[in-house]
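With one protein chain withheld, the remaining protein chains of the complex are depicted in position.
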Amino acid sequence: MSKESCDVVGCSVLRVDGPDKLTGKACYAGDIAFTGMLHLKLLRSDRPHAKILGIRIAEAQAHPGVVAVLTCRDIPGTNRIGREIRDQNVLSVDKVRFIGDPIALVAAKTPEAAEAAAALIRVDYEDLPGIFSPEEALAPGAAKIHPNGNLLMEQSLLRGDPDRALQGADVVVANTYRTPMVEHAYLEPEAGVARFDGGNLTVWMPSKYSHFDQRELAEAIGLSQGLVRVVNTTIGGCFGDKTSLSPGYYAALAALKTGRPAKMVYSREESFMATRKRHPFVIRYTTGASRDGRILAAKIEILADTGAYCASGPTVLVKSLIHAAGPYDIPNISMKVTFAYTNNPVGGSMRGLGVPQVAFAHESQVDIVALELGMDPFDIRVKNGFRPGSVTATGQKLGDSVSLVETLAAVRAEVERIGTPPSTAAKRYGWGVAAMFYGIGAGGRSNPGGARLEVDDAGVFTLFVGIGDVGQGSSTALVQIAAEVLRCRVEEIRLVSGDTERCPDSGVTAASRVTYIVGRSVQIAAEKMIGLLREAAASITGVAPGSLRLDGGFFLSSEDPSRRVSVAQAVAAARGEGIPLTAEGVFDPEFIALNPVTGQGAPMATYAFATQAALVAVDTGSGEVEVLSIVACHDVGRAVNPDGVTGQIEGGISMGVGFSLTEEILLEEGRIRNAGFSQYFLPTSLDMPETVALIAEAPEATGPFGAKGVGEPALLPTAPAIVNAIHAAAGVRVKELPATAEKVWRLLQESERP
Amino acid sequence: MADKKKMKLKVNGVWREVETRPDRILLDLLREELGLTGTKKGCEAGECGACTVIMNGRAVLACLVPAAKADGAEIMTIEGLAGKGGLHPLQQAFLEAGAVQCGYCTPGMLLAAKALLDTNPEPSLEDVKRAISGNLCRCTGYTKIVQAVRAAAVIVRAERSGAAGPQDAVKQAKRAAHR
Partner (left out) sequence: MYWKDYKRPGSVAEALALLEHAAGRGRIIAGGTDLTLQLRQRQSSADLLVDVTGIDGLGGIGEKDGWITIGAAVTHAEAAGNPLVRQAARALAEGCGQVGAPQIRNMATLMGNVISAQPAADAAVPLTALEAEIRVVSTTGERWIPIEEAYLAVGRSAIDASREVATEIRFRKQENGVQTRFFRLAKRKALTLPVLNGAVSILADPTTKRIRRARIALGPVAAKPFRARRSEACLESVEISPELVEEAARIAAEEASPRTSLVRGSAPYRKAMVRLFLARTIGEMLAVG
């Protein structure tokens, strides 16, 4: 259904998955039930770092309703998982490395029985020294969390001669910034259901990458991949997580060992404790600029807490490296990014993958430099900001799809229009601005999308893609792209997604890559499909294929307007000639991997740009910060679905408001003290500012109809804009997120002392 | 003290008799015994609003209501929101405003909004935000949700006053705004 009559791409088409979600019909994994189904509960480590000497399960096994209690010994497969390094177990073997490490699995007839039995399992631990910061982890003599030591990865970047440039700079600003551990906090807790049918296993779960989970699960549990089918259920939010080790894996293990269907749903507390988090960063940042506002040099050192296991640490590291200098033409840059293991919760992929952290730093630095120079914060960004053809920190020359400066101008105009309320002694108002860029795609490696189109005898198309809609609207956008190419309505295309048996591997729903990479794959597949059908239509009509145009379900001939062939007729003709009517599209963006020493390369094929500005009110007595207004302008190349884009921007802003003001995982000796929504503060409706979400379009030639991406960019400028606004309003500089009331209060107190 | 307890609830207009353990909570009774999985479980601690249902006319959190407390009560879940004629104006408004993303908060959000419109047919912006302040959303930033509830309020008022249809309702709302 389209809201207005217009072509499909660029139209705010109503979400194809909307009606089911609105009526309670959408099926999430936690909604599935089978007869004879077992319920699962994990016993997890309550120590941050310990050897497992023994696990006593007899009492648990004897609990009424319990069917099986499983440990690592019961896993026929490798029992190893990991997106990059397989250093994590499905069930721990001889060691636990964080509070929440899974040790034993109970399968019982009711969830209550499973939970009660899990509490009866006794683990004999030998405690090892706990390491709770990356500094501690890298100190000489520190206890080894993994056999190869506590350094996960370190990578550098060098461009020009930053030391020399800093010596010649008129202004040098050096600061240390800290960002907290953050929780994805999607509303749907992780869940998974598994069932054997004959020898075939089906696992239903919300997965951002069904094909990966299928492979990893099969290998880890010990099943032949060909016998495992992963089917995506409706995903209740993912923000980078919901892949790799998850309840579906445990359900598969239990189904294998008991022969019965099995279901597992994490409790909210478990979801907090046991799943991956945003990496906390310490960023040491030195910026040098000339008097006229040119940024000459940046020296950046990042130390990140990657937690107990590797997870996506390396990807987050590389993305940080690529983006840490910000969207600015800086000729001299050095970076060193270090990720260390600790016995804290595992760092994984979370919306932005290191870039929210570095954006906080680079946008604070640019603001501070501007202040030192007496320069307007917009002006300094315009002066140094990327333009088409600019060269990035990794030495990549940008293409044409760069409209950072336009986003700065659009936001500036709106900020001027809204204005600033007059400040009083008790309540001070101010605007802050922040800009960002974000590469679309995995970064420095191959990450192909895949799509397949089929058409049936009635001329109805079905689109198959491997990725599921995590809520961001990808299903709708992909169908729109297909419909645009096929010149039909969105309702005339069926979509099958996330089913490893039926769908091609499209790569992961992440990295803001779906519209650009999978969308392009869809476009390619659709164009191929038209080619196939056009040939068949040409053979029926006898006109040249090149003169045939598809529109509204018919091939029309420019040579002979009276000749038209329906898609169904073309299908019949093709079938008659034995031509298979399947079209596949694969798009893998070009890249040049980063040099391991200099960090130079062309890691992403295209980048998104954005500016956001925030108006805050600071209560100078209490330190409370209220965000009144946020203006955002995002260059998305081409907005396939404008409402979908602005919806992402608004959602990203709310995540940014939380990141800047209220969200932090509070850890004490590796234990999360605030593992619940009453103590981990997501913004509520009353905490959201008024938002103005503007779309800029600088078409990306390699993207479908010029589209790039917006999922992660939506979040990136928000926190720094708010922090810069706090300074503009109250004259204090927050260098450690979140900017809680007490932190701001302390800064205000300190600034008042003579 | 029995192993099972009999309860009778009017759910979405239909009386349902259920026999279940006495310490069942309403959320599990709806989802398990009655198979109405539209009401979602987000935290089981009354901290997220995903399990919001309307009980005896008021929005409540089903995860905190002992099922036995709901014995004899009238409950509306998301499955009962749409009428025979199609989607409720709130559902339609959410769809048109783009207010649904992952959808997990949506059932609770819709019912919190319905409870608002049932008692306050002309809610202000602040009223709407307050009415959904107990429903967390991680995807949308609430902006389009608030827009949708306000749009639905206009339509519901128009339907109640017997106007010809949504077009009329929007015209009426525009006229009212200019007075």
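All chains are identified by letter, namely A and B, in their written order; residue positions are counted from 1 within each chain.
The definition used in the following text is that a residue touches a chain if its C-beta (ideal position, glycine included) is under 8 Å from a C-beta of that chain, and two chains touch if they have at least 3 such contacts.
Remember, it's a predicted structure, so these values are computed and weren't measured experimentally.
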Touching the hidden chain in the complete assembly: which of A:Ala58, A:Ala413 or A:Leu686 does that? A:Leu686
Absent-chain contact - pick from B:Ala59, B:Ile75, B:Leu90 or B:Ile145: B:Ala59
Need a quick check: the contact residues on chain B for the chain that isn't drawn. 1-2, 5, 21-23, 25, 44-47, 49, 52, 58-61, 64-66, 68-69, 71, 112, 115, 130-131, 133-136
Name, in rising order, the residues on chain A that touch the hidden chain in the full complex. 621-622, 624, 662, 666, 668, 673-674, 677-679, 681, 683-687, 740-742, 745-746
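We adopt the following convention: only the chains that are shown with their structure count from here on.
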With chain centres taken as the means of their Cα atoms, state the distance from chain A to chain B in Å. 30
In their shared complex, chain B is touched by residues of chain A numbered 3, 12, 14-15, 17-28, 30-31, 33, 184-189, 234-239, 265, 267-268, 470-473, 643-644, 646-647, 650-655, 676-678, 682-686, 688, 691, 693
In their shared complex, chain A is touched by residues of chain B numbered 31-32, 36-45, 47-48, 50, 77-79, 81-82, 87, 91, 94-107, 110, 129-130, 132-146
